[in-house]
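The other protein chains are all here in position, but one chain of the complex has been omitted.
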Amino acid sequence: MHTQAKDSPTQSLQAESPKRNYPFNCWWVAAAADEVTREPLCRWLLDQRVVLYRTENGAVAALEDRCAHRWAPLSGGQLVGDDIACPYHGFRYNARGICTFVPTQSHVPAALKVKSYPVREYAGFIWLWTGDVAKADPGLLPEIAWAADPAYFVTLRRYNGELRCNYMLLQENLMDLTHIPYLHAGAYAEYGGWHKAPEVKITDRSVTYVQRDSGVPFPCTLVHIEAGKRVNRIDRGTFASPACTLIGSEYEDPAPADGQRGRYNAQVLHCVTPISPGRCHYWNVFAFDFGQEIFKSHEAPAAEWDAIVKQDRTAVEAIQTTIDEDVNGDRVPKVLVRADAAAVEAQRIVQKMLQAESG
Amino acid sequence: MHTQAKDSPTQSLQAESPKRNYPFNCWWVAAAADEVTREPLCRWLLDQRVVLYRTENGAVAALEDRCAHRWAPLSGGQLVGDDIACPYHGFRYNARGICTFVPTQSHVPAALKVKSYPVREYAGFIWLWTGDVAKADPGLLPEIAWAADPAYFVTLRRYNGELRCNYMLLQENLMDLTHIPYLHAGAYAEYGGWHKAPEVKITDRSVTYVQRDSGVPFPCTLVHIEAGKRVNRIDRGTFASPACTLIGSEYEDPAPADGQRGRYNAQVLHCVTPISPGRCHYWNVFAFDFGQEIFKSHEAPAAEWDAIVKQDRTAVEAIQTTIDEDVNGDRVPKVLVRADAAAVEAQRIVQKMLQAESG
Partner (left out) sequence: MHTQAKDSPTQSLQAESPKRNYPFNCWWVAAAADEVTREPLCRWLLDQRVVLYRTENGAVAALEDRCAHRWAPLSGGQLVGDDIACPYHGFRYNARGICTFVPTQSHVPAALKVKSYPVREYAGFIWLWTGDVAKADPGLLPEIAWAADPAYFVTLRRYNGELRCNYMLLQENLMDLTHIPYLHAGAYAEYGGWHKAPEVKITDRSVTYVQRDSGVPFPCTLVHIEAGKRVNRIDRGTFASPACTLIGSEYEDPAPADGQRGRYNAQVLHCVTPISPGRCHYWNVFAFDFGQEIFKSHEAPAAEWDAIVKQDRTAVEAIQTTIDEDVNGDRVPKVLVRADAAAVEAQRIVQKMLQAESG
């Protein structure tokens, strides 16, 4: 199915409010895999404080970070085998959140338990299911082609810190790349393909936009095959779930040198996890299907990427501030144009998920 | 018409609350004239974020600082001729707030517009009308005698920054100079005239108090004509609008030296602009009708004035804190005395303007 936003502007019916707009029934990135060790880690997501640690066999445990007794944070305590001990009165909980030990009495009340989260380690991240445990289907994890394909090579993995904005402002940024020639004008000065509204495809749970361009240089964040080389390009951005968007770029070299390949694929995974309605975590992973050797000669991709993220961050945080300061918020709706079509569809998916949860 | 507060104390019926107490139908100072250039300036006033810039012919444009599309602040963007371009997706607006260019489509939806403010450049300030555009009468700008009188010379123009208090706490300070012998005891030790409640005159839209004194020295913030010289003095403070108070001092030298003038006038304009109910901007301008030569010999009036403003600021911000912290606010009303008469009348004018706007 294809959709195209009508030429007449769509007016959103109400400004974003600080209320929750993230579904719980979703796999959300809680941490990079190597952050979770035998040292308990406290991480906030979806307005919940979670403690993450590995059991002795390396499995990841994710518990509500609040002792059921006096509400001290468990993450301040220490591991005793596969259990975690509360730092205040020494109560211990196992990886399923069941209290196993109360120092001052032999009887352990059944009510002494904390929430335990379904957890998956995938694509170098720890994913948590924050909603109804019965619905925690691993099949709902996003399909990330490079995660299982040995042809791909991860060139960059980045945590951009806590952003002071609602997670959907970042998703909307990722769903409309026509901001690139303006917000990232310096980095992509030569590249003109994002000046038009893209084609949009939707499914029940995803949105994909497609941009095509020809005779453009490789973008600055990727390896330069050859000075001055121009390629044809297809970009496909997919809102795979509220938690992540995948942007894949396919480059076709119309005249490859002898013995050189004609096609190159670059995949960028963007993971966005709400902390609260006004804050979110943001991670990126770059994976390429072309040689590590070539990439090694590329200079400072991390610094280039950080500069771009800083521009996005400045924009989305400024918008969040604008929304927060809008004391008469309902008066002026946002006015949307055709290039907003993919972002509008992503918002519809989120709204549908929220309605399903509240129903 | 004259009024005199009765001897019995007037009790204000309720403590200040953090709700809005500033009228929109008023000319408010947004900036000093030289702050507004071809570089867009973001300025908050009356809980609205405004972007100010000059068009190519030097006129001042004042627009709502929020792109109608995705709400990015326009002030982060750049000027293209007389238009301002949004930094996020490049949408452009003209000085009347009408969108003139959408990069990704030729059709510009009519809904793409931002609020444009009536604006006047006057007395070295940029004044904005924040209310009903149809009522933006330039005749409602305050009458500032020195602005058009070549006899006057501006000796000091000062922006005191953002004060953490409601703007009326500052106006009440300016409407009751009997605080001077206490709050500014050091600066005015010799001067005893403000120890009594003044005479008060009101009109529909203004309040004026008059204080008379004789045989006093020139105050420290003004030029000393002659060491030890004593003058007669009349002070007239006028609440000209919620946005400004003018305090004029007339000095009479009872025994002028040969060939010297016998009268001197000093005018101080105080401009107060609410940022939000709990914060405001504060500017001052000093203008004298006596010679620039004399004034040049006066030492450090800016430093003297800053010290006085710091005392006022400390007082009004402490009172705001007291109001904010008053968790049982309705219990204890303020108790007023005769010296509060001018401030009480100023509050009545503000309340009348607020009622007219809500009616």
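In this document, chain identifiers A and B correspond to the written order of the chains, with residue numbering beginning at 1 in each.
Everything below uses one rule, namely that a residue touches a chain if its C-beta (ideal position, glycine included) is under 8 Å from a C-beta of that chain, and two chains touch if they have at least 3 such contacts.
Quantities reported herein were computed from a predicted structural model and do not represent experimental measurements.
Shown as candidates are A:73, A:124 or A:217; the residue that touches the absent chain is A:73.
The residue touching the chain not shown here, chosen from B:96, B:196 or B:348, is B:196.
Check B:210, B:319 or B:354 against the missing chain and you find that the one touching it is B:319. Taking the complete complex into account, A:86 is the one of A:86, A:207 or A:344 that touches the chain left out.
In the full complex, chain B makes contact with the omitted chain through residues 7-9, 11, 172, 176, 178-179, 181-183, 195-197, 314-315, 318-319, 321-323, 325-328, 332, 334-340. Mapped onto chain A, the interface with the missing chain covers residues 47, 49, 66, 68-73, 76, 85-90, 102-105, 107, 109, 111-112.
Following the convention adopted for this analysis, only the chains that are shown with their structure count from here on.
The distance from the centre of chain A to the centre of chain B, each centre being the mean of the chain's C-alpha atoms, comes to 48 Å.
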